[in-house]
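Report on the structure given below.
Left out: one protein chain. Kept in place: all the others.
The letters A, B, C, D and E name the chains in turn, as written, and every chain counts its residues from 1.
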Amino acid sequence: MTVTSGETHPSKDHKMLYITQFVNGQRVQETYLVRKINVGKTKAGKDYWNVVLSDSTGTIDGKIWNPAEPSIGNFDELDYIAVSGDIQEYKGELQMIIHSASKVDPSMVDQADYMPSTKKNINRMFGEVLELVNSVTTPYFKELLLSFYDDPFLATEFQKHSAAKTVHHSFVGGLLEHTLSVTKLCDHFAQHYHNLNRDLLVTAALLHDAGKIFELNDFPANDYTDEGQLLGHIYIGAHLVENHCDKIEGFPVVRKNELIHCILAHHGELEFGSPKKPALAEAIALSFADNLDAKMETFFEAATSHAVDGNYYHWIGFNKFLDSNIRKTSPEGFEGMIKT
Amino acid sequence: MTVTSGETHPSKDHKMLYITQFVNGQRVQETYLVRKINVGKTKAGKDYWNVVLSDSTGTIDGKIWNPAEPSIGNFDELDYIAVSGDIQEYKGELQMIIHSASKVDPSMVDQADYMPSTKKNINRMFGEVLELVNSVTTPYFKELLLSFYDDPFLATEFQKHSAAKTVHHSFVGGLLEHTLSVTKLCDHFAQHYHNLNRDLLVTAALLHDAGKIFELNDFPANDYTDEGQLLGHIYIGAHLVENHCDKIEGFPVVRKNELIHCILAHHGELEFGSPKKPALAEAIALSFADNLDAKMETFFEAATSHAVDGNYYHWIGFNKFLDSNIRKTSPEGFEGMIKT
Amino acid sequence: MTVTSGETHPSKDHKMLYITQFVNGQRVQETYLVRKINVGKTKAGKDYWNVVLSDSTGTIDGKIWNPAEPSIGNFDELDYIAVSGDIQEYKGELQMIIHSASKVDPSMVDQADYMPSTKKNINRMFGEVLELVNSVTTPYFKELLLSFYDDPFLATEFQKHSAAKTVHHSFVGGLLEHTLSVTKLCDHFAQHYHNLNRDLLVTAALLHDAGKIFELNDFPANDYTDEGQLLGHIYIGAHLVENHCDKIEGFPVVRKNELIHCILAHHGELEFGSPKKPALAEAIALSFADNLDAKMETFFEAATSHAVDGNYYHWIGFNKFLDSNIRKTSPEGFEGMIKT
Amino acid sequence: MTVTSGETHPSKDHKMLYITQFVNGQRVQETYLVRKINVGKTKAGKDYWNVVLSDSTGTIDGKIWNPAEPSIGNFDELDYIAVSGDIQEYKGELQMIIHSASKVDPSMVDQADYMPSTKKNINRMFGEVLELVNSVTTPYFKELLLSFYDDPFLATEFQKHSAAKTVHHSFVGGLLEHTLSVTKLCDHFAQHYHNLNRDLLVTAALLHDAGKIFELNDFPANDYTDEGQLLGHIYIGAHLVENHCDKIEGFPVVRKNELIHCILAHHGELEFGSPKKPALAEAIALSFADNLDAKMETFFEAATSHAVDGNYYHWIGFNKFLDSNIRKTSPEGFEGMIKT
Amino acid sequence: MTVTSGETHPSKDHKMLYITQFVNGQRVQETYLVRKINVGKTKAGKDYWNVVLSDSTGTIDGKIWNPAEPSIGNFDELDYIAVSGDIQEYKGELQMIIHSASKVDPSMVDQADYMPSTKKNINRMFGEVLELVNSVTTPYFKELLLSFYDDPFLATEFQKHSAAKTVHHSFVGGLLEHTLSVTKLCDHFAQHYHNLNRDLLVTAALLHDAGKIFELNDFPANDYTDEGQLLGHIYIGAHLVENHCDKIEGFPVVRKNELIHCILAHHGELEFGSPKKPALAEAIALSFADNLDAKMETFFEAATSHAVDGNYYHWIGFNKFLDSNIRKTSPEGFEGMIKT
Partner (left out) sequence: MTVTSGETHPSKDHKMLYITQFVNGQRVQETYLVRKINVGKTKAGKDYWNVVLSDSTGTIDGKIWNPAEPSIGNFDELDYIAVSGDIQEYKGELQMIIHSASKVDPSMVDQADYMPSTKKNINRMFGEVLELVNSVTTPYFKELLLSFYDDPFLATEFQKHSAAKTVHHSFVGGLLEHTLSVTKLCDHFAQHYHNLNRDLLVTAALLHDAGKIFELNDFPANDYTDEGQLLGHIYIGAHLVENHCDKIEGFPVVRKNELIHCILAHHGELEFGSPKKPALAEAIALSFADNLDAKMETFFEAATSHAVDGNYYHWIGFNKFLDSNIRKTSPEGFEGMIKT
């Protein structure tokens, strides 16, 4: 929602009206993010605009029948606009007939209202990442990690980025949340299997998806960059980390190669885009942690988005990433009930 | 080694002479396990015996040129025999010319000397398993687990069995060691991902390979049983656990199906012998823990058996189960040295 | 059709009006099965119901514009309702405007009118199954088979069940029809290849899909059960048969394992859900009979449903289960004509 | 054995001494087929010959230490030679020290003694084929079949040929035996599934492997021809049959295409060398019959060659063609015994 | 366009009005090709016709509300009709309301206006083919090639045919264009790799897709024939070429087999429909040339059809045949600009 006052710019204590709250017949005055603009023609041959509006909860089609009217200001895709409109049902879907629209400065809105975001606290998670960095005792690894987390650009992007365009962790803070989870799993693996080199494994885990900062745009776009599509986050990250290593005095070459190997091999299989299969125990452990976290998050996101009616344990259907039909486990006390 | 005295039965404080310690020209008086007996013919047309002897460190071919001599007693495959013989090199391999051989009662030997065995303490590991059983708070799950671990036959077999014929954990106590490791990983996953049902996951982990008790013979044979080859441990275990569940009053049917599903799906993929892909979050978590433990143990077994000359970090070669060339990570302080 | 008289319950000699017989403009008074109920909203904001009606020939959308009217009684999904309505074309599809609807007791209808059903005589097919049971001369196999076919629940379900939700034999009596066909093929294979153990093969064939009784609901739902999705008919059937075997005195363990193996392996490949590949000649023969019957039935169902205009040999298109474009063979006397 | 008398040519009632009957120390005078000749050098630098001799039961290595001696006549690979020699054991294998060797005219031997051959009666099997030809009522199909079976060259080759170099049916009469078995299975399928066009199916079955006559040499070589390796029996057979069809007046083009399709598609899958997947019900049925017969024969050949010691039901081991470990089914009355 | 005058048959110098030139509200009088005719029913129950019209640039839906009116003549699918109608927008797509329609003789139209066609000059390309034929110096190969290119039917079809129904080169002259391109690549390969037999390679290249003449119908249908679907162009072409070879005196059998092998193997892999993998260097080279030309043409067709707005280097999206997301390379001078 916008953080300034005015007719179309609600005051700070104004409660944001989210798109999923709309009902048929409602009149709406609120600020939304413009995802797409298409120009159509009415049967009478007049231009009209179809505008996809979004916030963090979803999207809605908006119609501007008279784009030339003075109440309709100039705006473009990925702008925020304050709109006044009416909600109507059309062919079973709600849409908004937009009467007025004016561009709002991004600084005036709380972007969290417009982008799906991690449910966890970003500052607290980043604090946990820094604690893990500090727990690394090998000097050259710690220096390498600090060269990332002390870099203002990288540190900021690392906290804001999603970890994917669609699949799992595709929200603000997703890269941070996924990286922290994978690193904590790796930390545990290093306790469970004493033969693992903890500092190598934790460093590789913290940096394994660094290339995603350049593979995906920032929100709100959150789409693949040209570089990302051509090169992929595995190469981008390995290349970036290797160049960081080369600036650190005394970084052993053998250890650098082991670290870069872990990053290159973290997808586990050639057909998943790793140019090398894991050859080191740490590379195997990292690929398991990464894959497990992706699968668990995918599962729980699918299960959450499918929750209906207090019925917690129906079949969710086929999940492409998990390559299986999935179902929630029945909760305690409900073992006798099942809806198939 | 044998635990009684006598010419061919060394006293208890006699130090076992292991097969890997043999040198060319050595005279040997010790007790070994007979793996195989084949009858050959000398060029002169006389029968001789080729006898494969083994202990926990390896095997050696033994020749009995005159099986009819009184110094050669009766014995069969998988018997223990006290032998007197000479070590000779033949075509680059050591062999033993056996002068006398007499059967030894199995109760007289410390079987641990004759079978590869876990490096860990079996009693302590089984104690940890019982602690995990006690940590399960759902009454029907705990009752189910106790119906296994209180059953003298199952409890004994569970502690003695290997987890495989060859690949990984193919030693006495291997099933216990693998089960404990997988369960502890699952316990951690349940802490890491709060949406997991810990009791279901820990119960499934403890029972996931129960069918192996019937799929493989006891040591020293440690080979697939007829039942094991026809039905496989996945079906055998699921069938066994389901029948145990059905004897427990009030075991919810839905929960039983979820548990059996976890066992059926624990290989993760149809092509690895699971008749169902994991559909529950707990089934996914269990399949990861099982797979990770198998891969880590395979890696460390390969790395250990390949350690030579204080050179800790050479390439080990292609490992079929890991489907990759593998290499030990360079140890601390040796980062500059590498033998490729 | 309903088997009692009354305004909405046509008398026994009333000829059922099937859904595929509807024409635009027709007034209909008949009883149908309710598949689905969805509540919609008119543009004016009023609730209306969309009701999917079905009989054995197909389905139609029904509209109830005023669900609150007294002529509309209470009913739920999978109820039978006697309706009065008008058939209209809308966007190229027929629909029914429903004026009155009242629930009908299932005992009052001939369920065969409402569910797709085998074209063959169920009693006669079951008689053939019993003859095959009687042809088995090994006492323990015959006793096992009778423990199934003499069990009232199993025998009834076996005759009513479909063999699948969609693919092939997805109709009342489908499980019986498929089982009989597979068993007769196996009987022939045992004559053709004398090395096959006929009694083992015929017994395995008769029981190979027994688990489907629990994997799928009865008609009219005919959907996967929770148990069916979690465990699958292969495990369910093997587990059930093994427990039946264990109640028969003197059933040899080796033979039981061979029988259970045939059931576990009957899909032929791990990736088709068999946890074991066929290891016995009988298991191979059974997997061929099962696969051939599934493919032939799929082919003929596709060919039948595609028959148009007396043109018997056009290309039917790509069939996913057969993984091929398919075409009817040209009939005798029509070899010169082809429509591509 | 040779059918003339003489020192090295035993008389007709002389009982052939088969290679599998040899024992260490035996003196042998008999005629064998020369498979391979290699020239070696003794340590003293002298040439010697290593000659692989064969009969229908197996092969043995023969040594000719002095090839220049007058007792050693001229001969070449695939010649028959009458030898005199001594059987010796060397490194666990028997070999023959050959003292004299002279070429024998092929017309003088009963070739059946030197080539593995079908256990069944070739004349009786060919009679069954002709009965099946006569059972075809469609005139153009019968004319086509007679154009094959009345052709002296094709009819002779068809009866003598093997069906493969190694896998299954790799013996004299194998092509005939396999073709007859497949055709009888197809005949049964046409009775079982009434929608199948029996004459098309039976004709396709009788001709499906016709190309093998040109893909493999005659015995004793029984190796792939150059044409066979370059083109394969599927193409060769389809091309041959199509040219035969084109010589028959009134053979409908559509029917010819259906028949050629069945031949092209009889391996069932592109990756098994069929350039088209089966699109007709008859093509599916034929591919099943062909595959089933290949699998059953492979199984029974493996089981027979592995029979030892009256123990009829041990595990045979991994069979590559069946892609599975295989085991004989336990015979009647032996259900309690098993050797794993 | 039609090449005669008259109200609905514009004169030769009349400029064809192409379908992609239509705008909303336009009145059209022109001749188009009828692709499909479907009969619908209005809400009032009256029949109307939906007619898909096409020319070389695209297709449009036409409505004939009163098919019975005298202004609507008789015509069928794949006829040309001269129409008078009005262009209207309906649900975002243009359609034509047809007022009059009369069949036009195909000889009266320039078929090039109605079918997608190669951008290159067919005569010039065929001239290049004949030059390549003349460059072949081996007499029997040249005689074989002339037996094709001097055959009026084959030569005509070869120039008119497409090389595919959809994927790449699916336009008039496509078979010629693809064949010429593949042959020129092969000619270059023979210069680059001196070990290749140029005449064999060039001959195989010129004939490799000869079977497509019978696998696909002529334009305008350009659909798979019954023969094409049952047998495929690989078999059809190999069979045809072999029969041509057999009519040439002195064509060496070995060389014929090598040539037919190249044709059979030109798809490179069994799973792409070649019944044999390439065994000769020339067969490998041909399969590369064929595959490269198919991929390049697919790429450039996709890139061309996607060109918008002067932005030459956006991402085109996923291409199924190339199994990859694809993007145009940025043009010279635009390296700094990219739209992702």
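Assume a residue touches a chain if its C-beta (ideal position, glycine included) is under 8 Å from a C-beta of that chain, and two chains touch if they have at least 3 such contacts.
As the structure is a prediction and not an experimental result, all values here were calculated from the model.
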{"item": "Shown chains touched by the chain that is not drawn here", "value": "A, B, D, E"}
{"item": "Of E:Q21, E:S71, E:N243 or E:N325, the one touching the omitted chain in the full complex", "value": "E:N325"}
{"item": "Given E:K15, E:H192 or E:K320, the one touching the chain that is not displayed", "value": "E:H192"}
{"item": "Contact residue for the chain not shown (choose from A:D86, A:E143, A:D226 or A:E301)", "value": "A:D226"}
{"item": "Candidate in contact with the missing chain, chosen from A:L145, A:I234, A:A285 or A:I326", "value": "A:I234"}
{"item": "Residues of subunit B (touch criterion as defined above) contacting the omitted chain", "value": "24-25, 88-89, 92, 315, 325, 327, 338, 340"}
{"item": "Chain not shown, touching residues in subunit D", "value": "40-41, 43, 45, 217, 223-226, 229-230"}
{"item": "Subunit E, residues in touch with the chain not shown (by the definition above)", "value": "138, 181, 184-185, 188-189, 192-193, 195, 197, 200, 252-255, 258, 277-282, 284-285, 288, 291-292, 295-296, 299-300, 303, 313, 322-330, 332, 335-338"}
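We take it that only the chains that are shown with their structure count from here on.
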{"item": "Chains in simultaneous contact with subunit D and subunit E", "value": "C"}
{"item": "Length of the shortest touching-chain route, subunit B through to subunit E", "value": "2"}
{"item": "Chain pair showing more contacts of the two, A-C and A-B", "value": "A-B"}
{"item": "Longest centre-to-centre distance from subunit D, chain (CA-based)", "value": "A"}
{"item": "Of all residues in subunit D, the ones touching two or more other chains", "value": "253-254, 258, 279, 325, 327, 338"}
{"item": "Arrangement of touching chains [line / ring / star / complete / other]", "value": "other"}
{"item": "Interchain pairs in contact, sorted by label", "value": "A-B, A-C, A-E, B-C, B-D, C-D, C-E, D-E"}
